[in-house]
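What you see is part of a larger complex, with each chain still in position.
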Amino acid sequence: MEIEKIKSIIESILFVSGEPVKISRIAKITGTEISEVENATMVLQGEYNTNRGIIIIKKEDQIQMATAPENSEIISELVKSEIQENLSKAALEVLSIIAYRGPITRINIEAIRGVNCTFTLRNLLMRGLLEKVDNPSDNRSYLYKISFDFLKKLGLDSIEKLPDFETLSKDTRIENVIES
Amino acid sequence: MYNVKTDKFEGPMDLLLELIQKEKLEITELSLSRVASEYLDHIKDNQSINLEHLADFLSVASRLILIKSRALLPMLKFSEEEEAEIKDLTKQLEEYRKFKEASIKLGKIAESRKICYSREGFSAVKSIFYPPEDFNVYDFKKHFLAILNEIPIIEKLSEEIVSEVVTLEEKINELENFLRNKIQTSFSSLVEKSTDKVEVIVSFLAMLEMIKQRLIEVEQTDLFEDIKLSLKNN
């Protein structure tokens, strides 16, 4: 395989995984020699070493992509704004669905709202308002529920204490749109 | 006759386009008049048109009838509104053709599976408990109620359409019975009881169908005069 192609694949793999990846694993995935991957990594590291916002870290036989340390302050600003911004309308809707219908899968939240909510769920998890638990009936998906901390903050000792929980959580309009 | 199953069509435009392209025609008023009867045959024969789409198929049918009758009777004068409807249909079909072709191209691109993948957002960032200020349990209730009210009532919708739309078959039977009773009748008394446009259209289609099957005879003494129907003596 050409070195340019190997470099490109290394970039893609490091980008999506975000974690340290073994060079031997990349060699296996691309069907090339470890030495070729080593070589491409070295070239790539050199390219990423010139005032870039992303760096490639190598530790023993593993490599990883990370943000450049000189931008760490900006990144904490980004994270802060992500968490401190007012909750969007979408976020409030998703929260209330999870409150009355949780634990619930993402697919079912989306069926109820009629809109995809990947980004919203991620934001709410980051703010610690939700918890994600394994779905016992499908190991590829998760169930979402209101976090213990958030319940405590709201002064609820259980979610059933929400106003009109009994009737609202059993509303038939929802049964019509979700997969049971 | 060329047989196409209507259920494979996405809508009236799709069916119309296929009929025209099968005849290798350009999208013009003349072409539309040439495929009008075939279009009517399809929606008549096909019981599998999605009920929620039947009204859409019939609305195009009514415009095709206008076009067809003008092709047959060139001296017919149309109102401005009717002229516009005819023109709109050719334009709409031309527009639809472009997007139909584009959608096939997009489908091919999607099939080639050259997908870009993104990272999970903020995957490396630990969550921090940051609850919203001035938020209480009643906000949950308020937003949940708003969502419940936005859920579309899917089943109810299709049930309503089922009860509203009368099939062509039913209408033909009704017309036949009506004629037997009255021997001679006219189109206006037939549609007197109709409550909406779709039903009038269906009646008209049914009438055309019966003429074709030589079940009835029609007579129109003058333009815009009522159409007189009578059972044919066998």
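Each chain carries a letter (A and B) given by its place in the written order, and its residues are counted from 1.
One rule holds for everything that comes next: a contact is a pair of C-beta atoms (placed from the backbone, for glycine too) under 8 Å apart; a residue touches a chain by one contact, two chains touch by 3 or more.
Not measured: the values here are computed from a predicted model.
**Q** Beyond the single copies shown, what is the real count of each chain in the complex as a whole?
**A** When all chains of the structure file are included, the formula becomes A x2, B x1.
Simple rule for what comes next: only the chains that are shown with their structure count from here on.
**Q** Which whole number of Å gives the spacing of the CA centres of subunit A and subunit B?
**A** Subunit A and subunit B have C-alpha centres separated by 44 Å.
**Q** Which part of subunit B faces subunit A closely enough to touch in the complex?
**A** Touching subunit A from subunit B are residues 117-125, 127-132, 135-148, 150-155.
**Q** Flag every residue of subunit A that touches subunit B in the complex, lowest number first.
**A** 12, 15-16, 18, 79, 82-84, 86-87, 92-93, 95-97, 99-100, 112-114, 119, 122, 125-129, 147, 149-150, 153-156, 161-164, 168, 171, 173-174, 176-177
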